[in-house]
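Removed from the display is one protein chain of the complex; every other protein chain stays in position.
When the chains are written out, they are named A, B and C in that same order, and each has its own residue count from 1.
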Amino acid sequence: MTNSFSRAPMTSVEQTKNVPKTPEEAIQQVVMANRILGNEGILDALGHVSVRNPVNANTFFQARSISPSEATPDDILEIALDGDVVTKTKMRPYGERIIHGAILKARPEMSAVFHGHFAAVIPFSVTNTPLRPITHVGSFLYQGVPIYDDYEPGGGMLIRTREEGERIAKHLGQHRVHLLRGHGCDIVAEDLPRLVASAIYLKDNATIQWQILLSGKEPKYLSPEEAKAATEIGLFGASPIDRMWSYWIARVKRSMPDMKD
Amino acid sequence: MTNSFSRAPMTSVEQTKNVPKTPEEAIQQVVMANRILGNEGILDALGHVSVRNPVNANTFFQARSISPSEATPDDILEIALDGDVVTKTKMRPYGERIIHGAILKARPEMSAVFHGHFAAVIPFSVTNTPLRPITHVGSFLYQGVPIYDDYEPGGGMLIRTREEGERIAKHLGQHRVHLLRGHGCDIVAEDLPRLVASAIYLKDNATIQWQILLSGKEPKYLSPEEAKAATEIGLFGASPIDRMWSYWIARVKRSMPDMKD
Amino acid sequence: MTNSFSRAPMTSVEQTKNVPKTPEEAIQQVVMANRILGNEGILDALGHVSVRNPVNANTFFQARSISPSEATPDDILEIALDGDVVTKTKMRPYGERIIHGAILKARPEMSAVFHGHFAAVIPFSVTNTPLRPITHVGSFLYQGVPIYDDYEPGGGMLIRTREEGERIAKHLGQHRVHLLRGHGCDIVAEDLPRLVASAIYLKDNATIQWQILLSGKEPKYLSPEEAKAATEIGLFGASPIDRMWSYWIARVKRSMPDMKD
Partner (left out) sequence: MTNSFSRAPMTSVEQTKNVPKTPEEAIQQVVMANRILGNEGILDALGHVSVRNPVNANTFFQARSISPSEATPDDILEIALDGDVVTKTKMRPYGERIIHGAILKARPEMSAVFHGHFAAVIPFSVTNTPLRPITHVGSFLYQGVPIYDDYEPGGGMLIRTREEGERIAKHLGQHRVHLLRGHGCDIVAEDLPRLVASAIYLKDNATIQWQILLSGKEPKYLSPEEAKAATEIGLFGASPIDRMWSYWIARVKRSMPDMKD
């Protein structure tokens, strides 16, 4: 298999069974990622998620401008990395789709991107406090979490120009996560299951870390070595990732009976 | 279109597709706003919301004295700005309807008012701590959030006289939000979708800001310029507001299957 | 009407429409209070609630030893103020029923008692921090909230002897609420709707007050005068209490479809 997200040297995680091989499978999976992120309280009406086209590394799939919990396969657009909508449709894309294209272009070894605004990351973003792995489910943050604060003047903190998209991708660099000051975060991952896990456990790690920082105590963080091992052996191993993905799907089906798979 | 809430110079947000044109549509929409605010945990048994009559700028629609989550179209009263109930009925109105009339009278460019008591605003109201935009979804607070503390002696902190209603409207002035010390907040907006968004994101901004203040760190707030742009281009743009409104309705329908639209 | 809980001078709140007149009505209402307190997260498997028999001031109704959310009318026992079970049954009563009898004996103007352990009150109880009205829904705490710490040695912090029941009632005195150090709280009220409101808003007031105290800022509490007026005119007025009661019942019916009224 030579699709666009075969594992490059940069990422050493195992391949899971949940890898879409066709555009149809990718569309199904990005719909499910949308639903999961809504159901787990990671996204509300805002924020978005994307997955690279498994048969064309230069396009990705993403919902039209709709709240993630409501997305169905009919709402998914194919979009070029520069932000042009490929699907012939009058449906409106997200203004910030530019983030997804720019990051996917800069990170050929990855195939899924998240942009959202959950509360737990905001305190770090506005106080220049480094987010660090404090629990093994936050281990994947061991490369650091830089904070972006280079918004287009007058742009309302939204990332909608190609120029700013490129700045975003450059700022993210080889990290998995960066924060946008007073706004939220972007996350990149090998695939949608690891992307969703990253979003959920970023929230958990940030929440716990902030509660600890409020105490004024200096905690013992995971060392970079143990965090790297915890990511590769534990959190992002194929077995736990498959287990999580199945769990989140079961929860979607239980709480959104109107939204069948 | 020359209805009573065509946009005056004071507010520069785009018109959404969710603007009621008839009393019936306004009643339907205020019922939905009631349900959303209950479902999202913004109102419990107490608090209330209103919308100006689209064909008569001098009256507004509001539920009778009932918990917001239970309101149906049959529970909606038409009320004059001075608080007199126009609907011929024996149903009891809210004592604090006077707040809504006074604010709608003072703010002709606006057509929706909220009064509620969610916990997140109380700490600010009793410690004279300025609520400020710390995240882009709180950007609409850029004009400041004054704190009212001029209650009628012996009135039990309830706003039920025309005199106090006028003091409330005067204190709110040209702001979108003010707090009532030890009690809650009033919010005014162009329409119900933006009002509901204001209530929900006021709660989020206040919660996050307080968590940051507990750390003793001085955060970087949104500058007034970027907050104004984030409000007009982002949060209160027609597209995100329509998306939010659709999202909150979908959630009401999922969690309140007994309450059909 | 001369039943046992006609309003004595000590309590000046209005009579609501939700006053049971027969033992059957009292049993129905205490079942609903059990369900509400479970559904609102005030009680889990532990804790209990009681109501005085409307035709015999010397007995009260309370569930057998069962979790409140599961109680049905068949689970309700009639119990004498000294703790003897009047109902002919083999069903096991709560060990701590003694609290309810002792308080109802000492407070003839009241007819409903709550004993529970929700987390929000514990910090106050173990740090000797006075709980005070910080929001108008906590106004009913204006008489102060003393902290009990006179447990029977070796009794495991449970109140199960008549002697300790009397100490509890004496410690509560003319207050509406007291805390039990490291354990929870007892609440007394005119009737079940006001009792449930007291439990729910005690939790809210305690949660908010603690969040404020963590900041180190000195808040402006409600003055005793405004808190008393807010209680009598606002919170415990017949109209808001009836509205709350109806609201909490609607929520029980929505989330516990297996538990019909």
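In this section, a contact is a pair of C-beta atoms (placed from the backbone, for glycine too) under 8 Å apart; a residue touches a chain by one contact, two chains touch by 3 or more.
A quick note: this is a predicted structure, and the numbers were derived from the prediction, not measured.
Shown chains touched by the missing chain in the whole complex: A, C. Touch with the chain omitted from the figure is made, among A:K17, A:R92, A:K170 or A:R243, by A:R243. Only one of C:Q28, C:N56, C:T129 or C:Q143 touches the chain withheld from this view, namely C:T129.
By the touch criterion stated above, the residues of chain A touching the omitted chain are 133-137, 139, 204, 207-208, 211-212, 214-215, 217-222, 225-226, 229-234, 239-240, 243-244, 246-248, 250-251, 254. Think of the hidden chain as still there; on chain C it touches residues 44-46, 65-67, 69-70, 92, 95, 117, 119, 122-123, 126-127, 129, 149, 151, 154-158, 181-183, 210, 213-214, 255-256, 258.
Convention: only the chains that are shown with their structure count from here on.
Overlaying chain B onto chain C using CA atoms gives a rotation of 90 degrees, to the nearest 5.
In terms of their C-alpha centroids, the spacing between chain A and chain C amounts to 47 Å. Inter-chain centre distance (chain A to chain B, centres taken as mean C-alpha positions): 33 Å. Each of residues 214 in chain A touches at least two other chains.
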